[in-house]
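Left out: one protein chain. Kept in place: all the others.
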Amino acid sequence: MSAGTQSAPLPRRGAARPRAGFAAALLHRLSGIALALFLPMHFIALGTALQGADRLESFLGLTHNGFVRAAEWGLVSALALHMVLGLRVLAIEWFATRERTALIVSACVAAGLAVGLLFLLGGA
Amino acid sequence: MNAPVPNAAPRDPTVEPAAGAMLTVRIRRDDGFQTFTLARRPAQTILDVVTAIQREQDPTLAYRFACRVGMCGSCAMMVNGRPRWTCRTRVAAVAEGDALTLEPLRNLPVVKDLAVDMEPFFTKWTAAHGAFEPGETPLGDFAVVAPDSPERRAVDAGIECINCGVCYAACDVVSWNPDYLGPAALNRAWTLINDVRDQGREARLDAVSGDAGCQSCHTHMSCTEHCPKALAPTFAIAGLKRETARTALRRFGARHFRRSA
Partner (left out) sequence: MSPLLYVAQRGTAVILAVAVAVHLGTILYAVRGGLTAGEILGRTQGNLAFLLFYGTFVVAAAIHAPIGLRSILREWTPWRGRSLDGAMLGVAALLVVLGLRAALAVYVA
């Protein structure tokens, strides 16, 4: 590759590409924060089983309302999203995957939302 | 691809502006934005615009350029919010409704108007051990480097960097973590890690590790998207992540397990 073989790609109208990588990292980060905040509560809730199945059952009863359902859907989506976006990072870092970032990111987001949607459809 | 732009068909809208069209240019100066208006011309570049403004309207406008042909790397600016070489960017390709916004490169201190101080950029380049390290004793013989060896290919992928600072201005991690070495310095370090003649490998791997180093890269890929030379610093940084991890594991193993063996 001599100095003469590479140069600025000729600019085209509307050359500013969508910042797919930025969106990926931001979603990865926000979903990670949500999961980190949720995790201790999740553990404490399951820990109530130590005081018997009834305690856990009554705790689960608290979750049967619209707000909690929405939050649960968000968390399941966040978990799926965080996982697939993490796989994107590993693919780039360890296997030098060079596919179009935008494509990978949209696939990741779609996979995350699909899992969340399955949860919503499967749940009561 | 430095071949001249293919002769554009007559009235190619990316080359030929409509007759009599005017361009409105907002330039960030030391005391806020200032607006200039000038005539559009065929095949006009951003650098042509800045030069015309400085010669015909305001001789106090400060900016930097040297070669005008995409070789020296000194004319980069933020053009409509995106870092670009102004000499290789046509107005017709980036103007939004006959308007342009020009700002100094992001993430670097401003000297005056559109000229930034590149010192932090080059300080980090040095901090990442960006200089070839020949070692205390020269090699006994010429190093034989096969052009298609993996190391030489890795060097080739990053060697054309001319330190224009576009990737540094594009990088969000630099703006969040001012200590971060940045894509150009890390890309340079990766080319030297793959240079079989270089004797400074271990020290360089230490220099590019830590909270200011390669592990802080979040793979936003802004550097790779914006590099005017179409280099891919993201993958150079990924290479450093792998190599520093491998070396750290080897050292960890040597420290904790070799003695008992």
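Letters A and B mark the chains in the order given here, with residues in each chain numbered from 1 onward.
The rule is simple: a residue touches a chain if its C-beta (ideal position, glycine included) is under 8 Å from a C-beta of that chain, and two chains touch if they have at least 3 such contacts.
Here the structure is a predicted model, which means the values were calculated and not measured.
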Which of A:A23, A:L56 or A:L113 contacts the chain that the document leaves out: A:L56
Candidates B:I27, B:C75, B:V173 or B:I193 - the one touching the absent chain: B:V173
Contact set of chain A toward the excluded chain (per top definition): 29, 32-33, 35-36, 39-40, 42-50, 52-54, 56-57, 60, 63, 76, 79-80, 82-83, 86-87, 89-90, 93-94, 115, 118-119, 122-124
Chain B residues that touch the omitted chain in the full complex: 173, 176-177, 209-211, 215-216, 241, 244-245, 247-249, 252
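The working rule: only the chains that are shown with their structure count from here on.
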Residue ranges of chain B in contact with chain A within the complex: 1-2, 5, 13-14, 70-71, 80-82, 84-85, 88-90, 92-94, 156, 159-160, 172, 218-222, 225, 228-232, 234-235, 238-239, 241-242
Contacting residues of chain A [partner chain B, same complex]: 1, 3-13, 15-17, 19-22, 24-25, 29, 88-89, 92-94, 96, 98, 101
